[in-house]
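Every protein chain of the complex appears in place save one, which is left out.
Residue numbering begins at 1 within each chain, and the chains themselves are lettered A and B in the order written.
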Amino acid sequence: MDTLIALIQIAIGAALINNFVLYYFVGICPFLGVSRRVDTAFGMGCAVTFVISIAATLSWAFTYFILRPEAPLPTWVWETLGGDPGTKVDLSVLSYIMYIFVIASSVQFVEMYVRKFFPPLYKSFGVFLPLITTNCAILFACLKILAELQDPEQLWGLHQALTLAVGGGVGFTIAICLMAGIREELDMCDVPKPLRGAGISLIVAGIMAMAFAGFAGMDSGIKDALAMFLK
Amino acid sequence: MVTPVTVTMVLAAVVLSLLAIAMAWVLGWANKTFHVEVDPKVEAILDVLPGANCGGCGYVGCGEYAEAVVHADADVALCAPGGAGCAQRLAEIMGVEVTESAPYRAVVHCAAKRYQRLQQTPYDGEVTCASANLVGGVQGCTYGCLGLGDCTRACDYDAIHLVDGLATVDYEKCIGCKACARTCPRNIITMVPFKCERMLVVACSNQDKGPDVKAVCEVGCIGCTACSRKAELMHMEGNLPVVDYDRYDATADFTEARKKCPREGMLYVGKPSAEDLAAVAGETLPDRVEADFRTTVDDTEWRG
Partner (left out) sequence: MPSHEPTAAERFINGIIPENPVYRQLLGMCPTLAVTAGMKPAMTMAAATAFVLIMANIIVSLIRGLLKPHLRILVFTLTIATFVTIADRVLAAYLWEMSKALGPYVPLIIVNCLIISRCEICSSKQGPGVAIADAVGMSLGFALALASIATVREILGAGTWFGLPVLSATWWPTWGVMMLPPGAFLTLGLLLGLAEWIGQKKKQSSA
């Protein structure tokens, strides 16, 4: 039960309070570029959520078993070679390269899979998939998971990593759809010429960030509420 | 020497190489297993098509049209931006004959500038033709151009603008994608085959007669039928003349009909003639400043 409440906290944290776009500033390029219409924005959000979950799973697995300081694989190799158990072999220097590799390959794989088995789905968001490879949001989710895995007290399991990833993706989708809706309305407004396009979108994003800041404290509030209910 | 540093470096190299090999193998397998059979003809057609994804052919994008041509017997001459050359090459790829056809371009069937429209009332609503059309009463003529710019916003090629409140097509830029024709809430933009550089068009859509038209517009067609009696390619449908574009060719002579017209009912539209260009050669073009919002994602090239 505590685990479930902790997972809900992580999810709400990633989706609303520490929204990837509006708090951590990742994924700004697609946020500004693809948010002209709500349907394309939603497609992009779904694609990002999809890829983020796959990438997070794979990178969690690699980090847990190979890359963190006390990981099983290097420890096993070290001890087999007769090394003294006090010093550890730390492969975490490979983290970034490995994450990028994982993300690029999984996006490629997903694109091929979706194109073969879900052609209508491919038509609706297939064109975004190559763009997502360098979407900061995916790499950011992996880096957050890495941070939690490097902290020996936290040592997140797959369930926490996946909740963060999906929560982040959902938060990204919410933010991008909201922005798309606002921009559709902005199209009919008389925006001063210098601010048209990127300028006004960023100002709107700033106001959205202020709005989302109102979610602060919601995770502990929900935790208390749920703890009361489920006692 | 089995120091931690050596083991780290060797293990790092080994892990990376293994990962690279594993990923390459998986992707190679995926490439074969998930291979989607793409007819080479579709690829060839995609190369020929302009790639503007304008939707003028009636399909969502050039990719869709290419597949429809190969698999669904779509007509090879539907691509307006590609024009006759593209249709010819598509016909060669598909091994069919193509008939010579003229490019279709948008024509606005209204000639009334804002100061020529009568019974206008001040309109403070949403600045779109669709809204003004619904509200009604914005101007006397219920058939003609409202001049609020829905067509200008629909055009992706900067080919239609509002000049004195009248939608005016720039025939140097129009590619015939029909976006403006689809958007116009009064349906006064039609696609006309441009068999010559300048074509005669009926520049009015008002289906009322005589005094009713004069009450709402200074230049609209009053349905006097003088033109249709003088020109053999024109006939009346209701109170408006219609030009027969199927039989239209360069020898068609409308001078008599135009002399007889008491209003500004018929105009030649198209690319500017040599005399027109010479007349304005001395003037400079006013600068039109537009915001330049290029993002990395809007380009079709890969950006992150």
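In this section, contacts are C-beta pairs under 8 Å (C-beta built on N, C-alpha and C of every residue); 3 or more make two chains touch, one makes a residue touch a chain.
Quantities reported herein were computed from a predicted structural model and do not represent experimental measurements.
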Candidate in contact with the missing chain, chosen from A:110, A:149, A:176 or A:200: A:200
Absent-chain contact - pick from A:147, A:188 or A:225: A:147
Touching residue (missing chain; options A:38, A:54 or A:104): A:104
Option from A:52, A:139 or A:170 whose C-beta touches the chain left out: A:139
Contacting the left-out chain in the complete assembly, out of A:82, A:120, A:152 or A:192: A:192
Interface with the undisplayed chain - residues on subunit A: 22-29, 32, 93, 95-97, 100-101, 104, 133-136, 139-140, 143-144, 147, 192-195, 198-203, 205-207, 209-210, 213
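We adopt the following convention: only the chains that are shown with their structure count from here on.
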Parts of subunit B lying in touch with subunit A, wherever the complex brings them together: 2, 4, 7-8, 11-12, 15-16, 19-20, 23, 26-27, 30-31, 33-36, 126-128, 289, 291-293, 295-298, 302-304
Subunit B-touching residues of subunit A, taken from the complex the two chains share: 29-30, 32-34, 62, 66, 73-74, 77-78, 81-83, 87-91, 93-94, 97-98, 101, 105, 108-109, 112-113, 115-117, 130-131, 133-135, 188, 193-194, 196-198
